[in-house]
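To keep things clear, I will list the structure first and then write my remarks on it.
With one protein chain withheld, the remaining protein chains of the complex are depicted in position.
Up next, subunit A:
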Amino acid sequence: MSNTTKNKVNINVKTNGVNEKISENNAETKQNIIYNTQDLNLWYSETHALKDINLEILENEVTAIIGPSGCGKSTYLKTLNRMVELVPGVSTTGSIAYKGDNILAKSTQVEDLRTKVGMVFQKPNPFPKSIYENVAYGPKVHGIKKKAVLDEIVEKSLRGAAIWDEVKDRLNQNAYGLSGGQQQRICIARCLAIEPDVILMDEPTSALDPISTLKVEDLIKELKKNYTIIIVTHNMQQAARISDKTVFMLNGEVIEFTETDKLFSNPKDKRTEDYITGRFG
């Protein structure tokens, strides 16, 4: 399977367009491709941060991206909702098709893209507002004003993030009063409130204690049923625990991309093996 995946990627690169039909046919029988990255290169001014990335990410799967610090895994994640552009001096070539549309095209409306593709950050970053206002922020930004509708969204999102029971009696208290793990689940609830299809997670548990990490991981397994999740992590055990597929990146390149258990039990590339056995990184 690892070979077929790789081959398919390669074919797509070489005969761009012709094979799209094939992968669409494939998709009907199996899962849909949600992100199709082709020949993606990215520079921070002079620094070549991503090199010829080709990846197909499937719908309703958890895809983990692992690799040592500075390998470009966060950069790639932030390219998927174009948050990377907040850094001045970024330029890209190649394409990323999200459900068939190239999101790197000038015509793409980033606000619309980011409504479909939510993001959870490394450090819990709730707004200095009440728990309710944090979760209602997204819907309000998108023009929902009715209190009853907002109430419903807030409850649904908090339940979805498995934190409703912990906070239902203090929705009007400042989110900063919560523990780090609770704050991160509030941030996940805030992300669910905009009803995205995809959730990007950038090392979401790296600032959390082991118990909070476990809770967030359980939540990710739960969310997988309804969302496509792409998670960057430097914790290999975490990738092994929660993901279906794993991408190993090194120096801005994708070294290996396959089913998680295969990548960890039987890595094809020497560099992957060195990394997962702890020889570097």
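The criterion applied here is as follows: contacts are C-beta pairs under 8 Å (C-beta built on N, C-alpha and C of every residue); 3 or more make two chains touch, one makes a residue touch a chain; residues count from 1.
Convention: contacts and distances are computed from a predicted model.
Missing from the rendering is one chain, named in UniProt as "Phosphate transport system permease protein PstA" (options: "2-oxoglutarate ferredoxin oxidoreductase subunit alpha", "Formate dehydrogenase", "Phosphate transport system permease protein PstA" or "Protein-arginine kinase").
Contact with the undisplayed chain is limited, among A:Lys51, A:Lys123 or A:Lys268, to A:Lys123. Here the missing chain is touched by one residue of A:Leu40, A:Leu55, A:Met83 or A:Val167, and it is A:Met83. Set against the missing chain, the residues A:Asn174, A:Ser206, A:Asn235 or A:Asn251 yield one that touches it, A:Asn174. By the touch definition given at the top, subunit A reaches the unshown chain through residues 81, 83, 86, 88-89, 110-115, 118-119, 121, 123, 125-130, 137-138, 140-142, 174, 187, 190-191, 194.
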